[in-house]
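Comments concern the structure below.
For this view, one protein chain was removed and the others were kept in their places.
Our next item is chain A:
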Amino acid sequence: MDNPERIKRPQPERTKPNRNVLGALGQSDAMLGSLDAAQSPIDGGHPLGPGFSDPVQKSATYGNAGSDPFGLIDEGVRAASDLVDAHIRQGEETAKSLGKSAAGISLAQTDVSGLLTGLVRAYSDVASVWVDIVGSLAHRIDGTGAAKADPTQTQGLISTIGLSITSAGSVETGIEMFRPAMDVRPQPLVSTSVTPPAQITDVAFDAGQPGTAGKIRVTVPKGQTPGVYHGLLLSASDQTPVGVLTLRVLGQTPQEGPA
């Protein structure tokens, strides 16, 4: 018989660390600040440049790989992009399967989009530094710069975008382009770091006059929950990610400890 006065432990909310994919991407942007600066490519422009969207002719290029070491370095750059592409696809699958209520948790469409943004950012970060290593070495060796963007290939492509923000409170923003695109379609901005997850939906792309950089216009509603919001920039033609818009709505962080 149980003693009526005896008290039992409360039920914990969980008994295991939370190491799912959200945890894997949970890097604070503040912590990465200094790294981001170091990642910027030597020659300006994103090191993934146009080469990133070039389809790799696998059988042909692999066959040639051994003929000259510098060709091999080029190969390394492309293989890394290719590998990263494959991983992004794997990430998309993971995100989508999470959306289909994996492990009993059903994620809303907005969460999936947030997850995708995170995944793509993670891979593009790693890829960009990796490609940068190989590219900058090649650049040192032959003085040309394998990672350098070829201006003739970028005509008509959008590689930089302006930003116009309407907000009652303070915000910080940044746009990271993974590769140039013909047309950009921004997605709503989502934050998974706030509870409950919040969104900023008033996000639109204005292509502007031919020859001028386009602009993304964002309106942050009054009282928007403070936190970091991400939104993918998709290529309008093939719906693949070409960049990411990050926006931090500033505010107080909650106090720790028992009430």
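We take it that a contact is a pair of C-beta atoms (placed from the backbone, for glycine too) under 8 Å apart; a residue touches a chain by one contact, two chains touch by 3 or more; residues count from 1.
One rule holds for everything that comes next: contacts and distances are computed from a predicted model.
Per the UniProt record, the chain missing from the shown structure is "NAD(P)-binding protein", taken from the list "Spore germination protein A3", "Sugar ABC transporter permease", "Pyridoxal 5'-phosphate synthase subunit PdxT" or "NAD(P)-binding protein". Against the chain not shown here, chain A presents residues 2-3, 5-21, 23-32, 34-35, 37-39, 58, 62, 65-66, 69, 72-73, 75-76, 79-80, 82-83, 86-87, 90-91, 94, 103, 118, 121-122, 125-126, 129-130, 132-134, 136-137, 140-141, 193, 228, 256-259.
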